[in-house]
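One protein chain is absent from this view; the other protein chains keep their places.
Letters A, B and C name the chains as they come in the text, with residue numbers starting at 1 for each one.
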Amino acid sequence: QDYTPDPNAVDGGGIIVTYKDDVATLDPAIGYDWQNWSMIKSLFDGLMDYIPGTTDLRPGLAESYEISEDGMTFTFKLRQGVKFHNGREMTAEDVKYSLDRVTNPETMSPGAGFFGMIAGYDAMADGSADSLSGVTVIDPYTVEIKLSRPDATFLHVMALNFSSVVPKEAVDEYGADFGKHPVGTGAFKLADWTIGQKLVFEKNADYWRDGVPYLDSITFEVGQEPIVALLRLQQGEVDVPGDGIPPAKFQEVMSDPAQAERVVVGGQLHTGYITLNVTMPPFDNVEVRRAVNMAINKERITQIINGRAEPATQPLPPSMPGYTTDYEGYAFDPEAAKAMLAEAGLGDGFATELYVMNTDPNPRIAQAIQQDLKAIGVDVAIKSLAQANVIEAGGTEGGAPMIWSGGMAWIADFPDPSNFYGPILGCAGAIEGGWNWSWYCNPELDAMAAEADSITDPAMIEARLQKWSDVYMKVMEDAPWVPVFNESRYTMKSERMGGDDALYVDPVSIPVNYDYVYVTE
Amino acid sequence: MLAYLIRRLVQTALILVGVSFVTFLLLYVLPADPVRQIAGRSATAQTVENIRHQLGLDQPFIVQYANYFSGLVQGDFGRSYLQKTEVGALIASRLPATLLLMLGAIFCELLIGLTLGSIAAIKRGKWIDQLLMVFSFAAVSAPQFVVGLLALYIFAVKLGWFPIGGYGTFAHLVLPSLTLGIMGSGWYSRMMRSSMVDVLRADFIRTARAKGLTRWRVLGRHALPNAILPIIAMIGIDIGLFMSGIVVVESVFGWPGIGQLAWQAIQRVDIPIIMGVTMVSATAIVLGNLLADLITPFIDPRIKLR
Amino acid sequence: MSAQAQTTPGAVAAPGIATGPEAGAPVLTVDGLTISVRQDGGEAVLVDNLSFALGRGETLALAGESGSGKSLTSLAIMGLLAPGLRVSGGAVRLRDTDLTALPESALRGLRGNRVAMIFQEPMTSLNPILTIGAQLTEAIRAHEPVSKSDARVRALEALKAVRLSQPEKRMTQYPHELSGGMRQRVMIAMALALEPDVLIADEPTTALDVTVQREVLDLLRDLQREHGTAIILITHDMGVVAEMADRVVILKQGQMVEVAPVRDLFAAPKKQYTRDLLAAVPRLGDGSSAQALPEPVSQTPIASLSEVKVRFDIRGGILSRVTHRVHAVENVGFNVYPGETFSLVGESGCGKSTIAKALVGLVPHLGRIELNGHVLGGLSAQDQKALRRDVQIVFQDPMAALDPRMRVGDLVAEPLLIHGIGSSESRRATARELFDRVGLSPDWIDRYPHEFSGGQRQRICIARALALRPKLIICDESVSALDVSVQARVLDLLKSLQADFGVSYLFISHDMAVVENISDRIAVMYLGQIVEMGTRAQVFGNPQHSYTKRLIEAVPVPDPSFERPLRPRLTGDIPSPIYSLGEQPERLLLKNIGDGHLVAVG
Partner (left out) sequence: MTELSIKTTTVSRADPTVWAQLFRRKLAMFGLGFIVLITLGAIFAPLIAPFAPDEQLFEGLTLQGAPMAPGGQFLFGTDLLGRDLFARVLYGARTSLIIGVVANGLALMIGTLIGVTAGYFRGWIGAVLMRFTDLMMAFPVLLLAICLAAIFQPSLWIVAMVIAFVNWVQTARVVYTETSALAEREFIAAEKTLGAGTLRILFRHILPHLVPMIIVWGTLGISTTVLLEATLSYLGVGVQPPTPSWGNIIFENQTYFQAAPWLVFIPGAMILLLALSFNLLGDALRDILDPTQRGMR
C-alpha cells in the first residue's frame, strides 16, 4: 500500500485538543478555518486523499481513477461498502450531489471557486443550472467528471475538504444547521457538541480503511487561551494545544529539554511576505520595489519571532514542489538599496504606509520592517488594524501601499505551486475586492501559468514544475512582493501521544492527522 | 410608579431601536466586507457577487435595516454569516454562562469593594486606609489578562484549589468571577469609602451610636444603606463595563460566554452575531440602569420617581 | 469644686423623689470637664472646667447663653464629641465608672441603656432613609431581648405617649414627612422607650407647641417618678426650667456662672449674668403693654392667601399607589399687611411650616397666594427672582437649611451676591455687620456651619434672611433655640427693622410669650385650618376657641413657686390630618365676632 501503518500503534484511548477560537461549522462546503479544516478531514472523505504526513496524493473514496488522453475526463471508480455515519452506503449519486451542492451559489461555499475547471461550473455560478453538467453518474460506483479546460490541479481539488462527499438526506434534514450536525464517511463522527465549550468526536467503527483510526475519541475544547492551554499541557490535562506554542512561552518550552523533546518541528506551506502595491507611486517603479526587497533584514525578523522561521527568497515555500532551490533572492544590502533609490530619483526617500493585522507578533514584525526601511530613508507609518480592515484595504485599489501578510498569510490549500499564484499574484486577483494586494498583473505570466496548469500528463510533471519555477522567478524580477520568511510549524504533544513525527506536522492536516495518531497508555 | 415603569419601558424600547439603528449603520459603513470573509481567498468575483446577493447585502441600507428590524421585532436575530446557525440559538446557548459570570463578578465586587471601602472609611487616615487605597488603584490599573493568568497560575496550577479553566461547577466560577470583579472592587471600594466618610459624619450616625447600637448595626443598618446610593447606580454601569473585560476573562478561563462569540464575530464581520450580541448587551445595560433607578427610591425615600 | 451632691426637694410636680433613699449618692458626676477644639494653631477651649453632680431622680437644668457649651457638655458625657473636639481635662463619672476613660466598646453598652440623649436638631439626627418605626424598635431591641412585634408594641406606646397622631401610620413614615415638632417627639419617644438611668434632653421641646410641651414634660416627670431617672435638661425656656428643674446650672461662654436650687436662683440670683437673663424672660401678658401699631386698613396686603390647600400623598403597597393623603393645609386664608407682624400659632404638625413653604413656592399648593401683588405660580424667572428678594424665609431646622460646605460668611452674603448687590468687600462688610447684629462675633464668618451651636446657626439663618432687607420675612420657629437674652436682642432687632423699613413678619412660633410680645395679629391653627384669628388683644385677651384657650393655659410660667392648677391629662384619640383617598376634613367656617375677630364655629 501507499502507507505503512505504525507497527507500535495501539487502539483505544482519547485525546484532548484545545483551540482558542470556537469552531464555526463542520460543514465541509463551508468550513475554511485552519482549525476546522483538519476536523472536517477526519469527519469526511473526498474522492482523493493524501498519504499521511506527506503532500502525496492517494485515492480516497475512489478506489481508482482514469484520466482520458486529453486530460479532460476523469472517471472515478468508487469503493464499495463505504457507509455514511448514518448507516447508508455511499454511492456515486452522493458524489454528484456533493459537487453540485458546493458549487451551488445558494450554499455560499467559499470553496466554490476551486471547481471552476469542471464543465458546467459557469452555469452553476450564474444560477442558470442547478446541476454540474460535467459530472455524470455512470453507475452506482462510477462517476465521470468532465473538465472544461485541462487542469493539473484537479486531483488536488478533489482532495480538498470542499469536495467531501455528504449524504443528501442529512443535508436536507438539517438544512443550514448541517454544519452543526455533520454526517460523513470519515474516520470519526461527531458525538457531542456543547457550543462554545467542546466537541467530542468518536471513532467510526465502520470506517472503510482498515485498522484506523486508533483513538476512541477526540475532545476539542474551544475558547481556551493558548497560554492557558500550554499550562494545561504542562499539567498533563491536554494532549495537543491546537494553536501551537504561544510566542510568549516559546523560549520557556524550548529551553527545558523535557518539554522541548515533545515538540515536533516541520515545514509548512507558508510564506510571509510584504506586498508592494504596483499601482501606487513610488512602488510603480520596479527599482523602488527591488530596493525595498534589498532593505529588509530577514534574519533579524526571524530572530524577533524566536527563530521560528527560515528567511524566504521567493513566494513558494521550500517544501512546495516547484521551489527554485538555487535562487538566492535579493540579498540584504541597505547601501545598495539606497543607491538604487537614489537612481530612481528618490535619494531623499519617501513616506508610505504599512498595513498590518493587529495580533502579536505581526505589529512587531511591522516595526522591524519599519526600522529597516528607515535605514534607506523610507518613512513608514504603520496601520495596525483588525484583519477584516486590512483585507478590505488590500482589496481596494489605491488602498494600501504596503501590507504585511502575517496572520492572513497564504497557507496553501493544496500542495501545488499553482496555489500561490492565481488569486494572489495573477490578474484575476488584482481586482476590487481581490486578494492580489500588490495589484500586480502581468498577462504574460498569466499565460505561462495557464500553460503550466494545462500540462496534465503525469509524465510531464517535471516540465510543469519548471514552468512554475519560471513564473515565480519572473515574479521576483518584478518584485511585487518581499518574501520575508517561511514559518515552521512547532507542534507540541503530551507524553502519551504516539505516532510518527510526520503526523504531527502533517502539511495538510493541521495540527495533527487525527486518523493515525494514537496514545500509548 | 406603574406609570413611571411603563414610561421607562417605552423609552427603553426606543433606546434599543436607536442602538440597533446606529450599530447597523456603523456596520454598514465599516470598511470591511463581510462577503469577502465568507467567500474566502479563493473566491471568484462571481462567487462574491452571488453571496452578496444571497445575503441581501446588495440592497440599499434602509431596506437592509428594515429587513433586519422586522426580524428583530419577531424575535429573529437572523443567521450567522460564517456559522450559518441561528444567532438567537447561539446567544441563548452562551448567555447563561455570561450571566453567571457577571453575577459572580458583581458578587465579588460588592463583597470586596464594600467591605474594604467601609474598613477604609472607618480607619480613615490610618495605615490600613492607605494600604487599601493602594490596593484599589492596583486593582484598577492591573490588566485583566495578567490578573487572570496570575490567579490561574497561583490558585489553580500551584495550589491546585481550583480547576485550570473550564465551566460547570462552582469551583470553575470562582477565579473568573474574581478576575472580572477585581477591577470593579477597586472602584467600589473607593466609592464606598468616599460616601461612607460622608455618612459617618452625619448626625444620625451619632444618634444611632447614642442608642447604644452595636458597631455592626450602626454600620450595617445606618451607614451602609445611606452610603450605598452611588454604588447602586454603578451596578447598572458595570454590566456595560463587563462587556469589554469579559472577552479577556472568558478566554483566559475557557468560559463559554458571549464575549468570545462577540469578539470573533467582530474580527470576522459576522454582522448578525455582532448585532445580536449588541442588542442583548444593550438590553442588559438599559434594564440594569432601569433597575438601579427603581431601587434608589426604596433606599432613599426622599427621591421620588418622576 | 462648686458642685455638691446635695439636692433640694421642691420640684413642683414631683415632690417625693428627690428625698428618696438614693438621693444622696450622685448618679452622674461631672468633674472639671474641659472640652477643646483642635484648630490650625493649637487648641481652643470651648468648655472650661465644668463641674456638677446629678442625683438619682433629680432634674438638673443647664441653662445659659446660646453657644455656651451646653450641647458639647452633653455630648461629652455620651462620649460622642465630633472628631476634632476632645475632652482635654476632667472626668465624667457614672456612679464609679469614668466615662471619659472608657473604651468605645464599653461605652456602647452604657449608651441608650444607662444614659440616653435627645438631640437638639431632630431633622438631621434621624436617619433619613429608615422609617420612624424601624428607628424606634431598633433602639428598644438594642437593649432588651424582645421580639420584633413586642418592640413594635412598645414603640407604638412611646409614640402615643408623646401624643403623636396616628402612630401606626407614623411608624411607616420617613423623617422628612414629619413636621419639626413631630420629629422632635420621635426623638423623645426613642429616648423614653429606653428608660435610662440618666436622660440628657437637649432642648427637647423647642419645636413643640405649649400643649404638647406640657404633655412631654409630664411624661418626663412620670419617667422620673417610676424609674428614678435623673434628667439633665438643657433649655433656654426659663418657664420650663422653673417648672421642671430641681437645680439649675447657668453657663456662659463655656464657664459655669452659677449653680443653685431652682427656687433660690429665681428668687435671689447671685450673679449679674443670671439677673440679666431672668430679666429678659418674656412673660405672658407683657406684650399688652407694647404700643399698638397704626391700623393697616387702607393698605394693600404684602401677602394674601385665600383658600390655600396643601396636600401630601402617602403611598403604600408594592406599586406605591397613593392610599392616603395628608391634608396639611386646608382652606387657609389671611392677609399680611406691610409693617405688620402676623403670627401663626398652633399645634405641632398643624401645617404652619407648610404654609410657610407654600408661600415661598417650595411645596405645590391649591388656591391663591398673592405676594406683593403677584400671584404665585406661573411667574417668569425674572419676576420670581424679584419676588424672592422681597420675601425671605428662615427655616425651622437651621442645620439642614445651611449648605454644610460653605463658610457662614459666604452664606450670609450670598443673597446679596445673587441679587447683584454691592462689591465683594461691601458684601463681606454687610455680613460682618449682620453677624454683629444677631449677636455673633463677626470674626466667625470664615467658619463652617457645623462649628456652631444650634442657637448660633439659627441666628446665621436670620442674618441671611435680613441681608436683603426684604419686605416680608417668614420666621419659622426662628428664635426657639435662643436663650432669652439673645432672643430679646433678636426680637428687638426685628422690631427695629420693622420700625425703620416697614418690614412685615409672618411669625411662626409655639412660644406664646414671644408671640404675644411681638405680634400685631395672630392666627391660631388646628389640623390645617385656622380656628381663630384676630388682633393680639382679641386673641390673648378674649380667646374664644377652646383650642386657643387650652394653648394659653398651657404656657409654662417662669416662676418655680407657681402652682399649676391640676388639669386632666389629654387622653383618647389624637386628631390627625391624614385621610384616606376621597375623604376630606370637615370645613370650618369662621365667624366674625366683632372687629375682625374671627372664630371657627362648631
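Keep in mind that, in the parts below, a contact is a pair of C-beta atoms (placed from the backbone, for glycine too) under 8 Å apart; a residue touches a chain by one contact, two chains touch by 3 or more.
This is a predicted model, so every value here is computed, not measured.
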{"item": "Touching partners, among the displayed chains, of the absent chain", "value": "A, B, C"}
{"item": "Chain not shown: contacting residue from C:Ala101, C:Leu417, C:Ala499 or C:Val601", "value": "C:Leu417"}
{"item": "Candidates B:Gly186, B:Gly254 or B:Pro272 - the one touching the absent chain", "value": "B:Gly186"}
{"item": "Of A:Ile305, A:Ala428, A:Val484 or A:Ile510, the one touching the omitted chain in the full complex", "value": "A:Ile305"}
{"item": "Those residues of chain A which, in the complete complex, touch the missing chain", "value": "227, 246-249, 251-252, 300, 303-307, 358, 360-361, 363-364, 366-368, 370-371, 381-386, 389, 392-393"}
{"item": "Residues of chain B (touch criterion as defined above) contacting the omitted chain", "value": "11-12, 14-16, 18-19, 22-23, 26-27, 29-32, 124-125, 130, 133-134, 136-138, 140-143, 145-146, 149-150, 153, 186-187, 190-191, 193-195, 197-198, 201, 229-230, 232-234, 236-237, 240-241, 244, 266, 274, 278, 281-283, 285-286, 289, 292, 296, 300, 302-303, 306"}
{"item": "Touching residues on chain C - with respect to the absent chain", "value": "37-40, 83-85, 123, 176, 357, 360-362, 384-385, 388-389, 391-393, 395, 397, 400-407, 410, 414-415, 417-420, 424, 446-448, 450-451, 464, 468"}
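Convention: only the chains that are shown with their structure count from here on.
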{"item": "Of all other chains, the one whose Cα centre sits farthest from chain B", "value": "C"}
{"item": "Intercentroid distance (Cα basis), chain C paired with chain A, Å", "value": "88"}
{"item": "Separation of chain A from chain B, taking each centre as the mean of its C-alpha atoms, in whole Å", "value": "38"}
{"item": "Multi-partner residues of chain A (each touching 2 or more other chains)", "value": "none"}
{"item": "Chain C, residues touching no fewer than two other chains", "value": "none"}
{"item": "Of all residues in chain B, those that touch chain C in their complex", "value": "1-2, 201-204, 206-215, 217, 221-222, 225-226, 299-302"}
{"item": "Contact footprint of chain B on chain C as seen in their complex", "value": "75, 78, 80, 82-83, 105, 108-113, 116-117, 119, 121, 124-130, 138-139, 142-143, 174, 176, 187, 190, 194, 315, 319-321, 399"}
{"item": "Chain A to chain B touching residues, read off their complex", "value": "18, 20-22, 24-25, 27, 30, 32, 105-106, 108, 110-114, 116, 125-127, 176-177, 179-180, 194-197, 221, 223-225, 227-228, 231-232, 235, 237, 386-389, 391-393, 395-396, 410, 413, 422-424, 428, 431, 433-435"}
